[in-house]
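Okay, structure first, notes after.
Left out: one protein chain. Kept in place: all the others.
As written, the chains take the letters A, B and C, and residue 1 is the first residue of each chain.
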Amino acid sequence: MSLFPANSGPTVRAVHDEFHGDLLEVSMGPQHPSTHGVFRMVVTLDGEQIVKLKPVFGYLHRNHEKIAENTSYLSSMPYTDRLDYLCSMTTNWAYALAVEKLSGQAVPDRAQYLRIIMAELTRLVNHSCLVGFLFNDLGTSFTPLLYAFREREKILDLFESLSGSRMMCNYQRFGGCRVDPSPEWLAAASALVDNFPRFLDEYETMLTGNEILLARTQGVGRLAAAHAINAGITGPVLRASGVDYDLRKVDGTGFYPRFEFRVPLGAHGDTYDRYMMRILEMRESVKILQQAFKTLPAGPIMDPKAKLRGFRPKAGEAYGRLESPKGELGFYLISDGSPNPWRYRVRPPSLINLTLLEEMCLGHTIADAVVILGSIDIVLGEVDR
Amino acid sequence: MSVVATDSFLERAPLLFRDWIVGHFPVALQWLVHHLLTITAILTVFGLFFAFTTIAERKLLARLQNRLGPNRSGLPWFRTLKLWGLTQPFADAIKAITKEDIVPAVADQVLHFLAPVVIVAFSLLGFAVLPFGRYLIPVELDAAILYFFAAGTATELAIFMAGWGSRNKYSLLAAMRALAQLISYELPLILSVVPVVLVTGTLSTRDIALAQGGWTWGVLPHWHVFTPWGFAGFLIFLVAALAESNRSPFDLPEAESELIAGHLTEYSGFKYALFFMAEYFGLTALSGLGITVFLGGWQAPCAFLEFIPSWLWFMGKLAGMIVFFIWIRGTLLRLRIDQLTRLAWQFLVPLALLNLGNAAFWALTSGWTGPLALARWAISAAIVIVPFFLLGRRLTAGYAPRTYRYAA
Amino acid sequence: MSFALLLIALVLLGSAAAAMLSRNLIHSALLLTGAWAGIAAFYLWAGAEFVAFAQVLVYVGAVSMVVLFAVLLTRQGATAAPVEFDSYKRVVGSIITAGGVGGVLLGAIFGTPLDVPAAPSPAALTVRQLGLQLMGPYAAALLIVGVILTVALLGAIVIAAVDKPEDPAP
Partner (left out) sequence: MLGSGILKGLGVTAKNFVGSYHDPARMVTQEYPDTPAKLPEAYRNFPFLVTENATDPMGTLRCVACQICEKECPPQCIYIEKSKDKKPDATGKPQLYPAVFAIDTAVCMSCQLCVEVCPFDAIKMDHVFEVAATNRFEGLLLNREQLAKPNEYFHQIRPTEAAEVDGRLTAERQAAAEKAKAAAAAKAAAPKPTTPVAGVADPGPASPRPATPKPAEGGTAP
């Protein structure tokens, strides 16, 4: 028997009798250091053990979908930056993908490559940020977070020098990309990507073998594969449970089939697996990026037939999805031939991955709930829209 | 022991200064002035030490995290003089004093007020028995070690008062955690010191420091930490001291990411600063005890370095301990409450008990010389290392870094 | 000297009385801790350093925690309920108990010859002598106490241990 016995999932006391005392209901959030924004968990505690957890969100609701239905297709593009504000490149791409599907717009090769480069850089940004925050939730004094931010900032500097903004890139357009990176930019990005594994190695040396990390995360917040599939969970959270489902492979979004990369799979579906999925995916992203920088073709980055303004797709519907760093990000659009979408709907991975939070947290302590939430990787801009 | 440099002027300077001041007072009042001066000296020295510990912590943590740390605050009216931000603690103090003191309407007013007072008062008591130098010991008590631990127990009581008195759910959880933590770690903390008491045969801090004097070949100090049982005891002491002073990775009562600020959630302004102060006083006092008991107290590490006054050695070691604690804080994660108590009861306490036996063995075999001395070392080392491995393996059973498969 | 004793006695008895009278269980527990600290101060006054520190360490440090834990873990509703006379049996019982204890104490107090000339007080025992005494003449008593405490500890573990289904292997 281990001295730190792994929690065996929901072992919730059914009876709250006189001998066991009262339950304590704590409203964690919306102002709480570890709810990653204005998220709230109404937690019912038995001592420190969670017997009930109710997620409450909507504090950051901005009416994104309705606004998008009342503005032109192009005007929604900057708003998609604000959905998952850590990964504006992929949200831009997913939206552009949906619109391109709707209007049958072609995308030139170079733009396809650039999109993959940006998406994988975004994955590095998101995952390094996530593991940093996860360790903050685990109680480090910001050290891993700041190491991660140091590397993330270098990528954000690249984004800034390319698109003008660190996080609100507004980079993709229907039929291509907005700006063509200069050779110097590509060289700088390539050098950064080549150096990135050194950061990962150091990070792993620092933390992956740490006994406290192992004890705090292994066996915590288990998620069974069948359960995850039923709930529609996607992305690294699903793959940590051992389900081989990566839209880059399944759909072959864009030019992904041209690249060699592997999809890491977890076996236990616990917090440690979810953490390791991110680390391993970052290593795969580095591989994709290195291939992309080597094989980036010359050519236009915009389809010459693309229209910036006065864009009226013919009536119809389209669903564009791709593997965002957090999971399946989809945009569903219905056009009635007018300049505005008739219906605009986002499938945010953060929200759908959040649905099983209670199941993952039951039976664990309040300290674990924070860590489990951190390992799901939510961004409230995307959850609340 | 060499008497060469030990009675230098510098060595006696603080005492001479005190006697000079005391001499100005009438004889009837001299004892009072004597004690008041001692108290003032401790408050001043460790007040300043606390102030600069905060800035050192912020700067060192910043450097560990590849930041610069606070470097802006200089002096009023001298805008160009930045002083590397060393005046930051004074700016912080002014800020803390001038901030509004908020007391929740439903809080238990008495306990809410009393908690910071009690915690600072009790965290200062421990300094009374620490030998800061060869001649610098505020109060010579026969049962000094016992006194030290007795003085420290009330701090967690104060944390409980703060947590319960705030009428805040996070504070209450923190109070429960503080209680559990105290009960768990008081034992290994005391048990880690008992072997030293056993070997030196005294509870007096002065005698324990004296017992570690002398050097082999003039360079190898006879500190307790350089014996197998002493090393093990020191490690246990370090872990327990971290837990007792609520430092990372055992900062559960104020676990920022879980309980916002734990028992400090409802405190603001100067009361918050008092808690902060007490935490550092407690840490400093415990470090001082660790130095006295394991690291040779005020003794110099080499014979030829004895010309440096003993109190400087003590303060130097103290600074080293604090830096080590900051380094730990910059690296480690927080344990969970059940793991915390398990670590104490199922790892530290058995190890400390075994170490007690180890010290008894060491005391009994003090006559072994020649090859037997080597055997003594080997046996003593084995007594701690083997259980360490076995208990450690049990502790981490089921936890290991994993290898992952990739989708085909 | 006697002024200090008076002060200690006032604090001790005051906090003990307040602990009894307080309606707030947590306040009672903390005041009780204060009373224990007062006892320690009394020991200190009497010159029994070692006992005083042990008193603080054990009572203020540990027993108070256990009391507080017990208070926190019992239902909060109970604190509000007024204490009522359940039955006359209980009243009679409490009077008999209180009277008995009081009688014994009073007997002891009045039985002590207070006006004996102060004998040349023996030099305060050093901790070392105390230890030697405990290990020498009183070793048997120490051993018995130790065994009793160990048994009590084991009993507590047995009572507290909850049958928990063994976790399935991960």
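One rule holds for everything that comes next: contacts are C-beta pairs under 8 Å (C-beta built on N, C-alpha and C of every residue); 3 or more make two chains touch, one makes a residue touch a chain.
Because the structure is a prediction, the values reported are computed rather than measured.
Trainee: Please work out which displayed chains the absent chain touches and list them by label.
Mentor: Looking at the complete complex, the unshown chain comes into contact with A, B.
Trainee: Using the touch definition up top, pick the residue from B:W84, B:F270 or B:F388 that touches the left-out chain.
Mentor: B:F388
Trainee: Decide which residue listed in A:T35, A:Q49, A:S76 or A:S241 touches the omitted chain of the complex.
Mentor: With A:T35, A:Q49, A:S76 or A:S241 as choices, the missing chain is touched by A:S76.
Trainee: Please identify which residue in A:D46, A:E160 or A:D251 touches the non-displayed chain.
Mentor: Reading the full complex, the residue touching the unseen chain is A:E160.
Trainee: Among A:N210, A:T253, A:T271 or A:S324, exactly one should touch the missing chain; which is it?
Mentor: Missing-chain contact among the listed residues: A:N210.
Trainee: Under the stated touch rule, tell me which residues of chain B contact the chain that is not displayed.
Mentor: Output for chain B: 60, 63-68, 327-328, 330-332, 388-389, 391-393, 395-396.
Trainee: May I ask you to list the residues on chain A that touch the chain which is not drawn?
Mentor: Listed in rising order, the touching residues are 71-72, 74-79, 81-82, 143, 147, 150, 153-154, 157, 160-165, 168, 170, 178-180, 202, 205-214, 300-302, 306-309.
The rule is short, and it goes like this: only the chains that are shown with their structure count from here on.
Trainee: Looking at C-alpha means, what's the farthest chain from chain C?
Mentor: For chain C, the chain whose C-alpha mean is farthest off is A.
Trainee: With chain centres taken as the means of their Cα atoms, state the distance from chain A to chain B in Å.
Mentor: The mean C-alpha positions of chain A and chain B differ by 43 Å.
Trainee: Taking each chain's centre as its mean C-alpha position, how far apart are chain A and chain C in Å?
Mentor: Measuring from centre to centre gives 59 Å for this pair.
Trainee: Mind pulling the chain B residues that touch 2 or more other chains?
Mentor: 176, 398
Trainee: Two or more other chains touching the same residue: where does that happen in chain A?
Mentor: 1, 5-6, 218-219, 268
Trainee: Which residues of chain C touch chain B in the complex?
Mentor: The touching residues are 26-27, 30, 33, 40, 49-50, 53-54, 56-57, 60-62, 64-66, 68-69, 72, 126-128, 170.
Trainee: Please name which positions on chain B make contact with chain C in the complex.
Mentor: 108, 110-111, 141-143, 146-147, 149-151, 153-154, 156-157, 160-161, 164, 175-176, 179, 182-183, 186, 201-204, 398
Trainee: Write out the stretch or stretches of chain B touching chain A in their complex.
Mentor: Listed in rising order, the residues of chain B that touch chain A are 61, 64-67, 169-170, 172-173, 176, 248-249, 251-252, 255-260, 329-339, 342-343, 346-347, 394-402, 404-408.
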